[in-house]
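For this depiction, one protein chain was excluded, whereas all remaining protein chains were kept in their positions.
Right after this comes chain A.
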């Protein structure tokens, strides 16, 4: 049913899930059916690049430049976040 998450995968927020700033409490959140996920700074920095077009690998590339960090570490963080969100039905792999 669902496609696999790998370097070439493209992910997006499914219908019914929205990301927005939470000014009252600070930070950013994912709003989903009956649930709210508070994103930490790293999760937010990754999620702003999720546009349903870029591949996981392309998102990693952008972050490596933005944060001047080791690619291996960034790739690990991105995949871990995506896996966690997919498990909770708030992110989907579209290709």
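Simple rule for what comes next: a contact is a pair of C-beta atoms (placed from the backbone, for glycine too) under 8 Å apart; a residue touches a chain by one contact, two chains touch by 3 or more; residues count from 1.
Everything below uses one rule, namely that contacts and distances are computed from a predicted model.
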Given the choices "PqqA peptide cyclase", "Autoinducer 2 import system permease protein LsrC", "LytTR family transcriptional regulator" or "FeS cluster assembly protein SufD", state the protein name listed in UniProt for the chain not shown. "PqqA peptide cyclase"
Taking the full complex into account, what residues of chain A touch the chain not shown? 1-2, 14-16, 18, 20, 22-25, 29, 31, 33-34, 36, 87, 89
